[in-house]
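Below: one structure in structure tokens.
After this line comes chain A, so read on.
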Amino acid sequence: MKFSVIIDAFPYLLGAAVTTIWVSLLGVLLGQVIGVAVCVARQSGGRAADMAGGVYVSFFRGVPLLIQLLLIYYMLPLIGIDVPPLVASIAALGLASGAYVSEIYRGALNAVPHGQSEAALALGFPGSSIWTRILLPQAFRISVPALVNELILLLKASSLISVVGVAELTRTSQTISASNYRPLEIYLAAGLIYLAINGALALFGTLVERRLQQA
Partner candidate 1 sequence: MTAVSQTVPLSRTSVQGDTVPMVSIRGVGKSFGTNEVLRDIDLTVNKSEVVCLIGPSGSGKSTLLRCINFLEVYDRGEIRIEGRLVGYSEDTPRRRLSNRDLRSLRRNVGMVFQQFNLWPHMTALENVAEALVQVRGMDKAAATSHARRMLDRVGLAAKADSYPARLSGGQQQRVAIARVIAMEPHLMLFDEPTSALDPELVGEVLQVMRDLAADGMTMVVVTHEMGFAANVADKVAFLDRGRIAAFGTPREVFHESTEPRVQQFLQTYHERNSF
Partner candidate 2 sequence: MLDLSLLVQYGPALLRGFGVTILCWGAGCLIGMVLGFALMLLRQLPVKPLRWVIRAYIEVIRGTPFLIQLFLLYSGGPSIGLRLEATTAGILGLGIYGSAYFAEIFRAGYQAVPKGQVEAALSLGMSYGSILRRVIVPAMLVSTIPAIVNMMAILTKETVVLSIITVPELMYEMQTMAAETFATFETILGMALFYWLLVEVVSRLGRRLEARVTRFLTHASPQGSSSETATARA
């Protein structure tokens, strides 16, 4: 073990960690949008929408992320969309995350008493505002812990996008250790950085949760 190796590589690793963080954040954001859309569509879009949503959820939860990533990476050019690996990666993370998020919201919606939407209907609320004013705000609140957890999971999963050459934390660690032949130190350092980010996220999640409980 040579600590100087870690110190020398640290600035590069930190820079890569920033990429990891924002790729994950964008992935989670995209996942939120997709997840909420799928959830709403499945609940109120009729049987066909529910089935399509079900297939989407089942596929993206059942197929290993690495395969999803490669699938999207190789599929986009085939259908004439030429995007850099980074964009394909974010799309893959978002699609995968969306499947889980839609299930998180479904569970949270089930926790909102049915009588509430009935009360809103009885008052003459249009369907869309029942969603935006009654259901989603509560579902969001209920699902906050699960969503922070989702961010942590995605952050770890983002290490897989190293295989399509995105220079995030894992890929950068590979590159550095291939040049200085110090994989042990470099991967240890990378692991610690992942751990630190996830620790911070978990802490943040607890704080937000406590905040929401008070409100």
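How were these candidates chosen? In short, all candidates are chains of the complex that A comes from, given by their letters.
Here are a few things to note about the model shown:
Throughout what follows, a contact is a pair of C-beta atoms (placed from the backbone, for glycine too) under 8 Å apart; a residue touches a chain by one contact, two chains touch by 3 or more; residues count from 1.
The shown structure was predicted, so the numbers you read here are calculated from the model rather than taken from an experiment.
Every option in 1 or 2 comes from this complex, but the candidate touching chain A is 2.
On the chain A side of its complex with candidate 2, the touching residues are 1, 58-59, 61-68, 70-71, 74-75, 78, 100, 103-104, 107, 146, 152-153, 156-160, 162-163, 170, 173-174, 177, 182-185, 187-188, 190-191, 194-195, 198-199.
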